[in-house]
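Yeah, one chain of the complex is gone here, protein chain that is, but the others are all in their spots.
Here is chain A:
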Amino acid sequence: MEITKQSQMIRNIPTRLLKNKIFTLLFLLATLTGLLVLAILLFRIFSQGIGYINWDFLTSFASRRPSDAGIKAAIYGTIWMMGVTAPIAFTLGVGTALYLEEYASKNIFTKIIQMNISNLAGVPSIVFGLLGLTLFVRGLGLDRSVLAGGLTMALLILPIIVVASQEAIRAVPKELKEASFGMGATKWQTIRRVVLPVAIPGILTGNILALSRAIGETAPLIMIGALTYIAFVPENLMSQFTVMPIQIFNWTGRPQEEFQYVAAAGIIVLLGMLLIMNSVAVLIRNKFQKRY
């Protein structure tokens, strides 16, 4: 007795093959859709904004007239904020990762920290803005300062840095550590002289990528009150400030159509900065990542 009807199966084969071909094409199309949208987006923004990019745009303050508007205050504000965010997020993030990977014993407390970190990564950025507003702006009385913004951003990118650093530290071969212990080195000596040097390219890459996320964030800084119209450069940590995404947001919302082009020009500067940071990250990863 036949288990399958051979004649029926043979009849089905052409349809199955045709289906296979059609879907191969559909899957390829789906993949290309994302790339296509990216291409359109970049093309649109560059064709709109490139004409507005010149030295004056980079060195002028915001203005009510589109032709005079510039992005200087926002560039300085972004750099100032990064100056606060980067060291704090780096210290806390790498510290947490080292604790979890090297020191923590496997108990409930460690598990809670680990789950908490992955959970924090999923909290919407605007909720971090609410935290920053309550804790830093009002609670600690930092007002709408660079410091308040930088601290809020540091907390926002902390989970990304912890996860990336943990991966880098975990990838350090056990043999290296054991050799170090075998030579009589203590735990911290081993971490400082063996684990960290090997893991640092991965850690730096993760940090730079996290910072580039922070540079593009808008919502939390609107919450803590980074201003949209500022005609000065921050002078100290307590200065008011604006950042590039907020400046772009402000230009996007203006009724005059010409401001759209100014916004596009601002986006080009922002994307340029992100491109540089990401290239550095890739460079570090490729250049210094040794394989053991």
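Note that in this section a contact is a pair of C-beta atoms (placed from the backbone, for glycine too) under 8 Å apart; a residue touches a chain by one contact, two chains touch by 3 or more; residues count from 1.
To be clear about the criterion, contacts and distances are computed from a predicted model.
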The complex's invisible chain, by UniProt name, from "Nickel-dependent hydrogenase large subunit", "Malonate transporter subunit MadL", "Phosphate transport system permease protein" or "Putative transketolase C-terminal section": "Phosphate transport system permease protein"
Touch with the omitted chain, as defined above, among A:T85, A:S145 or A:T218: A:T218
Option from A:I53, A:I79, A:I200 or A:L274 whose C-beta touches the chain left out: A:L274
Where the missing chain touches chain A, by residue: 16-17, 19-20, 23-24, 26-31, 33-35, 37-38, 40-41, 44-45, 48, 91-96, 98-100, 103-104, 112-113, 116-120, 122-131, 133-135, 138, 155, 158-159, 162, 186-188, 191, 212-213, 215-219, 222-223, 225, 245, 248-249, 252-253, 260, 263-264, 267, 270-271, 274, 278
